[in-house]
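Input: one structure, supplied below.
Of the protein chains in this complex, all but one are displayed in their positions.
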Amino acid sequence: MANSGFVVCKETAWCPGCGNFGIVRALAKALDGLGLQPNEVLYVSGIGQAGKLPHYISGNVLNTLHGRTLPTATGAKLANGDLTVIAVGGDGDGYAEGGNHFLHAIRRNVNITYIVHDNQVFGLTKGQASPRSDRGMVTGTTPLGVYNEPFNPLATAITLNASFVARSYAGDQEHLARTIQAAIQHEGFALIDVLQPCVTFNKINTYQYFRERVYDLDQEEGYDRTDRQAAWARSWEWGDRIPIGIFYQIQRPTLDQHYADILIKPLVRQELDKSVVEEILDEFRIG
Amino acid sequence: MANSGFVVCKETAWCPGCGNFGIVRALAKALDGLGLQPNEVLYVSGIGQAGKLPHYISGNVLNTLHGRTLPTATGAKLANGDLTVIAVGGDGDGYAEGGNHFLHAIRRNVNITYIVHDNQVFGLTKGQASPRSDRGMVTGTTPLGVYNEPFNPLATAITLNASFVARSYAGDQEHLARTIQAAIQHEGFALIDVLQPCVTFNKINTYQYFRERVYDLDQEEGYDRTDRQAAWARSWEWGDRIPIGIFYQIQRPTLDQHYADILIKPLVRQELDKSVVEEILDEFRIG
Amino acid sequence: MQNLNIKIGGQAGQGLVSIGTILLRAATQEGWYLFAHQDYESRIRGGHNFFQIRLADRPVASWENDIDVLVALDEATITRELEEVKPGGVVIYDPDVLGPDAQKLAEQSNSIGLPFARMAEELGQPKIMGNAVAAGAVWALLSEDLTELHETLALMFSDKGPAIVQGNQQVASAGFARVRELLGERPRPGKPANPGPRLVLRGNDALPLGALAAGVKFMSAYPMTPSTGVTEFISEHGRRAKVIMEQAEDEIAAINMAIGASYTGVRAMTATSGGGFALMTEALSLAGSAEIPIVVVNAMRPGPSTGLPTRTEQGDLRYAVAMSFGDFPRAVLAPGDVEEAFYLMAHAFNLAEEYQMPVVVLSDQHLADSYTTVPPFDLSRVEIKRGKVVSGEEAGPDYLRYRFTADGISPRLYPGFGQGLVVAAGDEHDEHGHLIEDAETRQKMMEKRMAKQKLVEENALEPVLCGAEDAELMLIGFGSTKGAIAEAVEMLNSRGIRAQGVHLPQVFPLPQGLEVLLQKPARKFIVEGNYTGQLEELIASRFAWKPDGSIRRYDGRPMNAKYIVDRLPGGVCHG
Partner (left out) sequence: MQNLNIKIGGQAGQGLVSIGTILLRAATQEGWYLFAHQDYESRIRGGHNFFQIRLADRPVASWENDIDVLVALDEATITRELEEVKPGGVVIYDPDVLGPDAQKLAEQSNSIGLPFARMAEELGQPKIMGNAVAAGAVWALLSEDLTELHETLALMFSDKGPAIVQGNQQVASAGFARVRELLGERPRPGKPANPGPRLVLRGNDALPLGALAAGVKFMSAYPMTPSTGVTEFISEHGRRAKVIMEQAEDEIAAINMAIGASYTGVRAMTATSGGGFALMTEALSLAGSAEIPIVVVNAMRPGPSTGLPTRTEQGDLRYAVAMSFGDFPRAVLAPGDVEEAFYLMAHAFNLAEEYQMPVVVLSDQHLADSYTTVPPFDLSRVEIKRGKVVSGEEAGPDYLRYRFTADGISPRLYPGFGQGLVVAAGDEHDEHGHLIEDAETRQKMMEKRMAKQKLVEENALEPVLCGAEDAELMLIGFGSTKGAIAEAVEMLNSRGIRAQGVHLPQVFPLPQGLEVLLQKPARKFIVEGNYTGQLEELIASRFAWKPDGSIRRYDGRPMNAKYIVDRLPGGVCHG
């Protein structure tokens, strides 16, 4: 794929009708809208159906391991802050295997955008429960129905004081593209949990299910997205009405600001200064 | 150590004056008070100074790996629900290496008590920052001072709808013993984050620091520990006043209740019924 | 031997597994033996997959290249698979999904166009029943009548109600009739005389069945292809068999949960693949140090890293043998077929408990997903040996978890079963289980643990042999190449080359008996599914020995007899 505009691949390994298509299209639209070039963007993904996204849109790609999306993206961003780094993965990738990194990447407030394809199921391994599956959902590993308390990524991110916490919906490409742009423009860690119908394995949380329920928080009069407690409270709304939009956004120092002394320019553009090494060696010299 | 009363070992590998002593003593007191026998109790621990606790008090011990306290304890409890299972570890063990298990053990609501020795530092490896370290703390790995947002285990546990969330203080053995008893008596996952001065490596969060700040939430008029949002809000109080006590407690089904069909008695006391295996095999028989 | 090879090709989600499953059950019902393997991509819909069934009048253990019946559900099946069809073979395709070029191609052979879904719809049934049309069409080439096919459909769809059963039977009959009409009578593959009852299972069925037979009580796992079938099998039957199968948040949690359960005294296991297996290393080492029995099924797929998730390879052998910082006793078993998978899985639990150590069972995608006809498993052959366990009274209050004993095995007490306390630790410890620092105890404890390794080695499973005893050529392998090697040996013997096959059901520690075999005068070849020759290396490191040659495959596909024989040096094969 060439370096002019963000082209979306026609050939994918996704099922026809999958919510992932809406996400990749919205992403291309968002990136185009920001005037970025493909070679300025790096997608870092894990393993899962969602994790294949980077292969279907133009840009640099680092397709890593299941669950390891965030640390890899963090390392890449620290080493070359010139890249717009977009981490992308499934809900299993991010909230099951990768749960620990989710906590700590947020704490670091590294300046990346994290898009989670939240289909509430393990797609690629054929439909087992994910931490996002609704209670009672029967799958190959949960014949008695899902029992665990569903994981609430928004409430958790807000609790960890993530500086940008949003939800969007794969069925609303406009909203999603807009949210992605806001996330990329945000300085700091930006989470977008995207409601993504899995037409093959999730017969509960379907397009119709969401179409009937989602409403746009961004349009909500008086909603103050800097009010952490209110954002946390709102994140529990999941029933007849499901909010999408930016739940929480604040400014706090980013990880590269912490390393400002070192990051006078991107690490990858810094030459080795041997004299500093000599200096350190000299401190150990005796006699 | 014999099976009558909970004896605390005199020989330990802890530094004189360490907060860990208060914890092990309070634990012995709590267990004695509940009329338990050492052979009915199983301590599961990870690696760290805190993780050594089980070796210093009478009971069964499973001293595992750094960070793996909770899954191991979960497996043990599911296999033998007759055991009172107490998971114990440091803040590094539980919130750094073990962060993912922390999330998911809470979601499962397995009926165990989890005591975290929260000294806000990696003790055993000589004082590096932990996810609980205060901002700005200078350690061997954070010469520029700790930068990350400190992890709030109480707020996170409440967000995950843990059924029992408490904080206590190693310097107040009465309070701690009482809290441990309540946790053990609670049906479901019970977290006690214990403020534990590390006299060697943590020069900020000392006995004096806590003595001046802690107050008992359990004594607080009108505090409703079933109010999740209030509990979450209260968990952010960390300044001149630091609350200890039970922040949040609710009843929700436990993991063994989910498996009630199977757990007609503890797994370890169930004999293999070969006829069931024959039955399953027969379903594959053809001809 | 009479053989018939059916290949059903199409996209994921088109129903080729349904067609295959219907046929293999009906064919077994009708009396044939079979081997069926699957080839699929790491995606849920689309791509190009196939399901291949080989029917025979005697047990078969591998697959063949030449196809008698090709069922094409999509265009790629024609463009990619047609060349594998034997002269005179039949192609059944759906004209509604083929472009004109492919259709033309298909028509060059002995072909029948059947619009599967359309036919179902024309009969007033849902499209999806096109699968039964296809099954019926193939059945016309196999059997005189529809009895067994109808019975199979009745069994398979019984939980969907009589309407669905009848619908399937109706459309299957239609497919059957059309083929009969178009092709007339054709020679049918011979059937065995007295087939008797059999099971038709995949490795992913036999392994969990073996675990259930061995009395597993606890499993925890995180899904990963191709091991997921084991996990889902235990999940499905757990309630009835009183086994907990808890899905973990990751593989680290999975194995640690199982270790926690095992410590209390129940048989516990986990199953995984590739990266998940790697993530379990630290805990495996804990099980080794703390002497906690645990069985880990690792279903291999091509690595490194995520590799080819749905393909087959035998590239984790070196890793399974080496997977620990520091030394501890262990065993690695590698069943070669469905029947062996069942009995070895049960054996794995015995080994784990007798020696209080981790045991790894190496499966791979080819074993996991391939169906074979096997005689009904004999539960009386599954002896349960729980090793040295003491009751609470025997143990007494002075119980020492790691008591030094002559054989290195310290009797287990289950915690809470007596006055004694059970102190287990992964840190180095003394007889009590408490932590130590001194050199003497460390050395003694290492020697105690490693004494068990010696016992495991002395009792290692001996190689399984086939073919000529006075062989001039020997093929040595492990795991799922067993059938391919056996058939290669047969092929060679039939060509007048005295060949012997050596299958290693236990790859670590290697049995003493192997050394004797290595001293035989035959020319020896190691056959294995990986790039670097991991089995060869293992044997070399143990016996300071090198083979005369090696046959390897590392493109993600399984071997068969032809693959092996074709790669033997010319002199051997035509000598």
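Lettered A, B and C in written order, each chain numbered from 1.
By our rule, a contact is a pair of C-beta atoms (placed from the backbone, for glycine too) under 8 Å apart; a residue touches a chain by one contact, two chains touch by 3 or more.
Here the structure is a predicted model, which is why all the values come from computation and not from measurement.
Student: Among A:C15, A:A50, A:A73 or A:V214, which residue is in contact with the omitted chain in the full complex?
Tutor: A:A73
Student: Would you indicate which residue among A:E221, A:D240 or A:D273 is in contact with the undisplayed chain?
Tutor: Here the residue in touch with the unshown chain is A:D273.
Student: Given the full complex, what residues of chain A touch the hidden partner chain?
Tutor: Given the touch definition above, chain A has residues 1-3, 13, 38-40, 42, 44, 47, 52, 54-55, 58-65, 68, 70-80, 82-83, 100-101, 103-104, 255, 259, 261-264, 267-268, 270, 272-274, 276-281, 284-287 touching the missing chain.
Student: Mind listing the chain B residues that contact the chain we can't see here?
Tutor: Within chain B, the residues that touch the unshown chain are 13-16, 47, 49, 65-67, 96-97, 99, 122-126, 128-129, 131, 140-144, 200-201.
Student: Since one chain isn't shown, list which residues of chain C touch it in the complete complex.
Tutor: 41-42, 47, 252, 274-275, 277-279, 281-282, 285-286, 288-290, 300, 302-309, 311, 313, 315-316, 318-319, 321-328, 425-428, 435, 437, 439-440, 442-443, 446, 450, 530-532, 534, 537-538, 540-542, 544-546, 554-557
FYI, only the chains that are shown with their structure count from here on.
Student: Hey, how far is the Cα centre of chain B from the one of chain C, in Å?
Tutor: For chain B versus chain C, the centre distance works out to 41 Å.
Student: For chain A and chain C, let me know how many angstrom lie between their CA-based centres, rounded off.
Tutor: Once rounded, the distance between the two centres reads 37 Å.
Student: Take the average of all CA coordinates in chain A, do the same for chain B, and state the distance between these two points in whole angstrom.
Tutor: Chain centroid spacing, chain A to chain B, equals 31 Å.
Student: Tell me, which residues of chain A touch at least two other chains?
Tutor: 96-97, 99, 131, 144
Student: Residues of chain C that touch two or more other chains: which are they?
Tutor: 238-239, 249-250
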